[in-house]
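The next block holds one structure in the form of structure tokens; read it before the comments.
A single protein chain has been omitted from the complex, and every remaining protein chain is retained in its original position.
Chain IDs A, B and C follow the sequence of writing; residue 1 opens each chain.
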Amino acid sequence: MRYSGFRVIKEALTGHKGWTPAWRDPEPQAEYDIIVVGGGGHGLATAYYLAKEFGEARIAVLEKGWIGGGNVGRNTTIIRSNYLLDGNEPFYEMSLKLWEGLEQDFNFNAMVSQRGILNLVHTDAQRDAARRRGNAMILNGSDAELLDVAGVKAMYPFLNFDNARFPIKGGLLHRRGGTVRHDAVAWGYARGADQRGVDIIQNCEVTGFRIENGKVLGVETSRGYIGAKKVGVAVAGSSSRVMEKAGMRLPIESHVLQAFVSEGLKPVIPGVITFGAGHFYCSQSDKGGLVFGGDIDMYNTYAQRGNLPVVEDVIQSGVALIPALGRVRLLRGWGGVMDMSMDGSPFIDRTHIDGLYFNGGWCYGGFKATPASGMCFAHLLSTDRPHEVATAYRLDRFRTGHIIDEKGMGAQPNLH
Amino acid sequence: MHKLKPITPLGGTEPKVDSFPGLTITENPTRALASLSARLGHESDCATKARDLIGVDLPGPGQTAAGQTYSAIWIGPDSWMIDADHASHEILAAELKAAVGDTASVVEQTDGWCRFDVSGPAVCDLFERLCNVDIRAMQAGTATRCSIHHIGCYLWCHEAGTAFSVLGLRSSAGSLHHGLVEIAQAVCTA
Amino acid sequence: MNSQTNRLNGGLVDQGQSLSFTFDGKRYQGHPGDTLASALLANGVRLMGRSFKYHRPRGVLTSGSEEPNALVELRSGGRQEPNTRATVAELYDGLQANSQNRWPSLKRDVLSVNDLFSNFLTAGFYYKTFMWPKAFWEKLYEPIIRNAAGLGRVSGEDDPDAYDKGFLHCDLLVIGAGPAGLMAALTAGRAGARVILADEDFVLGGRLNAESFELGGMAGSDWAAQAVAELSAMDNVRLLPRTTVIGAFDHGIYGAVERVADHLPTPAEGQPRQIMWRIYSKRALLCAGAMERPIAFANNDRPGIMMAGAVRAYANRWAVTPHQQVAVFTNNDDGHRTAADLIAKGVQVSAVIDTRADAPAVEGAELFAGAQVIGSKGRLGLETVTIRTAQGFTRDIICGGLAVSGGWNPNVHLTCHQRGRPQWDENLAAFVPGETLPVGMSVAGAAAGAMSTHGAVQTGAEGAIAALGDLGITAKAGDLPQAEDAPVNLQPFWHVSEGKGRAWLDQQNDVTVKDVKLAHQENYVSVEHLKRYTTLGMATDQGKTSNMGGLAVMAEMTGKSIPETGTTIFRPPYTPVPMGTLAGRAVGRHFHPVRQTPSHKWATEHGAVFTEVGDWLRAQWFPQPGETHWRQSVDREVLQTRASVGVCDVTTLGKIDVQGADAAAFLNKIYANGFAKLAVGKVRYGLMLREDGIAYDDGTAARLAEDHFVVTTTTANAVLVYRQMEFARQCLWPDLDVQLISTTEAWAQYAVAGPNSRALLEKIVDDVDLSSEAFPFMACAEITVCGGCRARLFRISFSGELAYEIAVPTRYGDALMRRLMEAGEEFDVVPYGTEALGVMRIEKGHAAGNEMNGTTTALNLGMGRMVSKKKDCVGNTLSERDGLNMADALRLVGFKPVDANETVAAGGHLMNADGPVDAAHDQGYVTSAAYSPVLQSSIGIGYLKNGAERMGEVLRLANPLEGSEVKVEVVSAHFVDPEGGRQRA
Partner (left out) sequence: MIINHPLLGPRDAQEFVYLGDATLIERPDWQAENAAEAFHDYLYLRDNPAGAHRELWYHEQGDRSWLVVTRNTLTHEITSVELARDVARAKGRGR
């Protein structure tokens, strides 16, 4: 079924009898050409592009719970391509271009909204860094503008300009950045993949890999053994746990990132804004809630919940930046488990096991990367060659020293 | 005596005193401080020599010990902060080093810190809104590190429930003082 | 005359006193003890808000913090609070409230037109349309949706109120002061335990204040008052009324919000509006009671349709009825209590509609057993309900209020905050706390499923005894007060299937039974999909009144049981919390503490412009009369320093005192270059690597004695380096005899730089020979100055000039600065700030934070040879990886514009003289740039591929961000005195 305004009207007039399931719930088959482990944004996007762009058939997505239940459903919905390093920026720029055509592509309104993202700077050194980054963005075909204080004031008059501990000295504006309705991304990809014959199998946990003389033959699951020519794992948050079943240790730690939403408000924050003197970034959803987040809780954890100190730290920064928020109420907070990699950059690579491929280590970058991650992982799974914008995302880069460290924090995952 | 005139951590020539109903906050620049850290393998010699000088045993974790002239605050494994009157012991570090010799490392700390003496019946109401310490359970003669308005401090209890000293980074004396005073105004409503 | 037409007699409000307030500009009267909701009801106001999506007229549904409908904008200006629940807003004289999410008025709301199109606006409709033409989403559709959505407005003005934070400690935290909580607190308090009793209400007692039955032979409210009186007399018990426990966090830590001043027009002078308490409890007892749930039926959302328990609470506690004619719709005995209490209060109960065929009789009202409400009428307020009798007849019943009871849900929220899942109780047809509770938490009273008052006091006492038992504190049960012990008689009933019009589940987000059915039809069946697709339970009440209904309908559709269908777990905070409260005092100028340098007072007197360097405030430059642009000041400071002498406060550099027999061996391990052989009385530059081989920090180490060094770090990394050194000391080489302590604050340190620095210092020091022979470059000594003041002198130079750094105990720093200026007059000494400091270090090619950016190696910095291969030190092994040693590796070099009038921009990217300008052809970037008054040209330093081999090459410095492209020549990074003769002079 194709979605359209016309369809909505027709169904409304005929009692909504015609709406069909957005995706099927098929029984797993005995074998597939390609199994994608993980029904999150990246896994579903991978399956979608495998079917749509690479003409692959006999594809299954295995999800231990319900699709979209991982970080694609628990993030702060921001998309952007404002990276500094050559290993990253082309990848994220491709991702942003895919976002720009996504809804028409998979016929699902994910509310891609390029409201602009503004990174504030508070010191001269930050401005120098912003200039270097902005130039890198432009040189990679993305967009960036350097705003002075007046420019920032014009966009966000209610920020703390007059009574700030760390005065705002300007900002780096990335107009094509913005937000997307996160759940809709998972559903749109799932529906698109399902329509192209992909089996999306929920409540099917992978409990092991069947590997013989260095080649993967299939996966053991809570619903029995399923054979596969190739297996791609995209389970960010649980990467270490799952790949351990294949005997691998990863340069990844699991940490929880809390995100928050306020009560619904009439429009007040037009775009996405990030504080440069504290841990706080914020946007406003179409429903009116302020969606914001800050820093991770700092300790390894697989519990999808955080603790009070970080909540207070994030909101302190928020009110320091926007004093009017003092009267706004926090409605809900939640936690997502991040694959924090050793240099803050992800992996899309083969493993030493023939037929087993890995996608993970997304740190905070995962949501905005969804389309490109799916496209590049599909490319790798289908052609056995890395996509040209993802060649740097190798698992062996720490051995060779070709590190992609945007923040310059070194081998300290919780600082990326 | 040299010609350089000292100023207090708050920048005055005289210590600042703030009074509220049930609470007094006094800037106290009259103490000299030096850290004492036992050398590896010389812990017991260090303890002996220190006791000979101070007159009491060096305190254990969370504790302080007061002699005639000197007091000691435990600040870490085999480490203490020694306190004495500044006017008569400005070169406390030198005195201490002379006493303990090679059994310990001694470092002058006097001007690393600002100190506020806080006393009065409202003192617990004040600190329970300033730092993460079970202030009402704190006994006389104990001391603990804590964070007040993001400033690392030592909280030293002289009299349970009524008399404490806060030692904070000297450079942040202004911010620490502001924090103490603004909460004092909130809790001291006559 | 009294406008409070629906005010009854009695209650816990002081009817002797009147308070005046306004709602949508209209003035009303209420009484102390009222909430905004009870006062409006008393005044016959049932219409209080508009729903989120369809802008349906809505009235108050509940009497507590779970209220989904009656949300108002309270107060005005900077204090305006959107989405304030009228049910918890305490009335005060002059209270000002406005309805929200409507235009132009609450009665006539243009967007209620949405309701007419509701059939087109079903769950998730927006995912299926608004996709063409592509551009229209952002330009047209989305703005319309955004403006229609949202609830209240935020004023945009700064919040004028202050918020405090605090920390409390106790043996037992009792959450909720109903019968269970009060009994628990009494039991624990009498046993001498440290107890905190917190309740969100402003009157403690919970349902005891809302019900008519007795406890301990007296009115429940009296018993509560008596218990509170006893508790407040105990020193070991702390009562926290108006305090909501918002979250259960790890290891017995709870967040609680105390509303100190929300019941006042404004907080008292110096007082906070609210306090965010962090409570450290050894044990916690959750006595949060239960929440009544609705029964969905066609048009069950009209103003006047309320929860039965709420109607009872309004009547008994607030002496208010929503209308003079009220009907009851229930599936359980509890609903009958509402009828009885209303009748007792003289309110006409037009009917009791009970879904149970065997419903017990009611005195004073007509009972319809086995009947259902199938519809309602009344545009802005309920007028009649239509029922289907057991016999199958339909009948209209005139009533302005309908009290609905679908049974009660134990209030399990806090048991879920650590992702514990509640479990199903068949008898209650509700979820009760599950096996896995937060560590240290237990549950009592209705929250645990003990629904009677007797059950509450009994489990409350038992809960306290058990919790204290764990802590080795013996508490005695004592005699329990006499209390009703009625069993729960309930026949699960979730929604009426018959009837025209939508049956509402989530009244705030406008989710209907139909929406849930559609979600099922489209396979959004998992609870999380249901929630996200229909927005059920995502409103400000977190689904407190709606989740169960939605689950039940989905269960019906899937043919599974409710527990099989699943439960959504609740997340903190329990009720929405003002962000100001979570932020506390550390906002505005007090966001971070300020660190002042020893010369701050002097610098202020001399008109310094300050800048933030981390938490430090440092003098940036010192404008002189006539100087109109900062560059004039900075140029002067640089030129005068290089020509004669300048003084700069460098106290902010980290100083770590390193002592011990193995101090030298220790430094040898944490620095990449060697320190073992450094002579006493000498200083050496040190480069620190991270274990991954990347340059971490640099500074100097001065050897004051065989076993004593003073190490300096950059200002930014002082804390991190100290931490890293402690790690090396305790975890890597625990048997090295070395002790560390920071002395950053203890010494005021000034750089005295320039050809006349020696001459100036000679006037200060107490007979010390400063000649190069006696005190050469990189010498250090402990000396005295100004007639005996203890001091440390280091001959080091950041500016490249003949220079010293002199340190005295901080208290004398102010005086030393004044003395240096006075003594320097004959040399026209200048104070210089961080800008001039920066210019001179760039002229000298010294790396700083912009160069050591966490991605650069010693090789990149041109210090590759410093990394000793002859010893073990942090970082040297991994610094040898190929990727960090490429043939064309970046090298730190200098840049000069070919045209001296052009500007070198830090952050510009380097491109070859010709060829494309894009990322693929990037040759490097400029890290730092400045105008050099000495060279009278803009200059920069930065990283260039294979830079060391490209001296003299002309490149393009691309800065498309600011639309500039400048030709620059590659030069040595040492622009001034490359041989270093001056600093050795």
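Operating definition for what follows: a residue touches a chain if its C-beta (ideal position, glycine included) is under 8 Å from a C-beta of that chain, and two chains touch if they have at least 3 such contacts.
Since we're looking at a predicted model, the values are computed, not measured.
**Q** Where does the absent chain make contact, in terms of the chains shown?
**A** Checking the complete complex, the chain left out touches A, B, C.
**Q** Just one of C:334, C:462 or C:662 touches the chain that is missing; which is it?
**A** C:662
**Q** Can you work out which residue in A:19, A:32, A:189 or A:398 touches the chain that's missing from view?
**A** Of these options, the touching residue for the absent chain is A:398.
**Q** Of the residues B:146, B:166 or B:187, which one touches the chain left out of the display?
**A** B:146
**Q** Sort through A:10, A:241 or A:385 and give me the one touching the missing partner chain.
**A** Touches the omitted chain: A:241.
**Q** Of the residues C:427, C:730, C:771 or C:972, which one touches the chain left out of the display?
**A** Within the whole complex, the residue contacting the unshown chain is C:730.
**Q** Which parts of subunit C are in contact with the chain that was left out?
**A** Residues 249-253, 280, 439, 662, 665, 691-692, 719, 723, 726-727, 730-736, 872, 876-878, 880-881 of subunit C touch the chain that is not shown.
**Q** For subunit A, which residues touch the unseen chain?
**A** 238, 240-241, 249-254, 298-303, 307, 309, 342, 398-399, 411-414
**Q** By the contact criterion defined above, which parts of subunit B meet the unshown chain? Give residue numbers in ascending order.
**A** These residues of subunit B touch the chain that is not shown: 61-62, 74-77, 79, 132, 144-147, 152.
Methods note: only the chains that are shown with their structure count from here on.
**Q** Counting only chain pairs that touch, give me the topology of the graph as line, ring, star, complete or other.
**A** Chain contacts: open path, no cycle.
**Q** Which chain maximises the distance between its CA centroid and that of subunit B?
**A** For subunit B, the chain whose C-alpha mean is farthest off is A.
**Q** Go ahead and note the Å separation of the Cα centroids belonging to subunit A and subunit B.
**A** 49
**Q** Using mean CA coordinates as chain centres, what's the subunit B-subunit C distance in Å?
**A** Computed from C-alpha means, the inter-chain centre distance equals 32 Å.
**Q** I'd like to verify one number: the distance from the centre of subunit A to the centre of subunit C, where each centre is the average of its C-alpha atoms, in whole angstrom.
**A** 23
**Q** Please output the residue numbers of subunit C that touch at least 2 other chains, ranges allowed.
**A** As it turns out, subunit C has residues touching two or more other chains at 165, 278, 586, 590, 592, 594.
**Q** Considering only the defined contacts, which subunit C positions touch subunit B in the complex?
**A** 162, 164-169, 268-272, 275, 278, 280, 585-586, 590, 592-597, 600-601, 615-616, 651, 657, 659-662, 707-708, 735-739, 741-748, 784-790, 808-812, 814-816, 819
**Q** Enumerate the contact residues on subunit C facing subunit A in the complex.
**A** Touch residues, subunit C against subunit A: 52, 78-83, 119-120, 122, 125-132, 134, 137-138, 142, 145-147, 149-159, 161, 163, 165, 247, 249-250, 253, 255, 276, 278, 417-419, 514, 518, 521-524, 526, 528-529, 532-533, 535, 539-540, 542, 571-573, 576-580, 582-584, 586-592, 594, 611-612, 690-694, 849-850, 853-855, 878, 881-885, 905-909, 917-919, 922, 925, 927-929, 958-962.
**Q** Show me the residue ranges of subunit A that touch subunit C in the complex, using the header's touch definition.
**A** Touching subunit C: residues 3-5, 7-9, 12-13, 16, 19-25, 65-66, 68-69, 73, 86, 89-90, 103-104, 107-115, 122-123, 125, 127-136, 138-141, 144-146, 157-158, 160, 163-167, 181, 183-184, 187-188, 202, 262-268, 277-278, 284, 286-288, 303-305, 307-308, 311-312, 315-320, 323-334, 397, 399-403, 405, 407-411 of subunit A.
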